[in-house]
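Quick one: structure below, then a few questions.
The complex appears here minus one protein chain, its other protein chains still in place.
This part shows chain A:
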């Protein structure tokens, strides 16, 4: 086992309610009555920042949480209800200084024009720490909250049918268009468009503002944005992906993809597939992060995390499963796993704390020092922006003619 790693890891934490285990809210450290209180979110993100993490993501959705993949579940024994992720991110931005803030946005039912300016504004209020995680929604009941499109009714057993495959492909095509519009709008103002030229009375040089004239199957957007180009130029775009269609979206259009391998072979294969799609999309030279997602239960005492998970499973009434690998063990064991998985080509990890009130501190105060000892993680924040932390240069504006 190597004691020093040549390439430092990037680490993010995915925030969702009281944690990713459905019984997380019942743990003594959980604050289930405060999930709608800004102090809870400020405390949690501040803790993540204390651990020098690259960024946090905020889960979101346009319906009540459900344990069922395609329908509401009517359950009352798990956390239900959530606040808008962009607004939570913005609420904590002035109270933090370094950590990236990456809210989830549902492309299927929202306006790219609104989201583009919302994330640009998050970038302004955080002085360069904004990102977004894009997702699509195939859920019929979510579409019924908007009444704008009708999605077919299907269950988990239908996921491989042509109808659902076609729907999935279409929604991801739309998401790709959505990202394209969001990105063009961020560039629709050149950085030096605001001139305040008192002599001619012109506040802007309008030759440095650009119509984006996007026309796609699902929407057309004229532009320019009403919000000037954000501090990072292009805030960071990310997506979670489990199969080839979303892998291609990650490869084509994002800065970070989150994948869910359960072992190193799967990690290696998925990284290879995304890298090939990246090359096919003509982006081989551009930096694209691929993060592994892991649900984590961490305790210093060997066996304690497994016992805790079992206790939570008993409370929930069934064993916890996830799309991502569920890791149970000590911070040192997790550090071993991360460094070994890093060699498959993953550039970082997004950890989903089983119980935020417990496992977040185990990450920031247990895992992080462990990785630092091994030379695999930063000892202080080295950049002021999220792009900077991720080693992404501030991109040139696609419309600038210089």
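Here is the rule we go by: a residue touches a chain if its C-beta (ideal position, glycine included) is under 8 Å from a C-beta of that chain, and two chains touch if they have at least 3 such contacts; residues count from 1.
One rule holds in what follows: contacts and distances are computed from a predicted model.
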Chain excluded from display, named as in UniProt, from "Oligopeptide transport system permease protein OppC", "GGDEF domain-containing protein", "NtaA/DmoA family FMN-dependent monooxygenase" or "Lipid-transfer protein": "NtaA/DmoA family FMN-dependent monooxygenase"
Of A:69, A:145 or A:373, the residue in touch with the unshown chain: A:145
Residue of A:44, A:151 or A:221 touching the missing chain in the full complex: A:221
Absent-chain interface as seen on chain A, which is shown: 23, 25-28, 30, 32-33, 36-38, 42, 61-65, 72, 74-84, 86-88, 90-95, 109-111, 113-114, 117-118, 120-122, 124-125, 127, 141-142, 144-148, 189, 194, 196, 198, 200-206, 209, 218-224, 226-228, 315
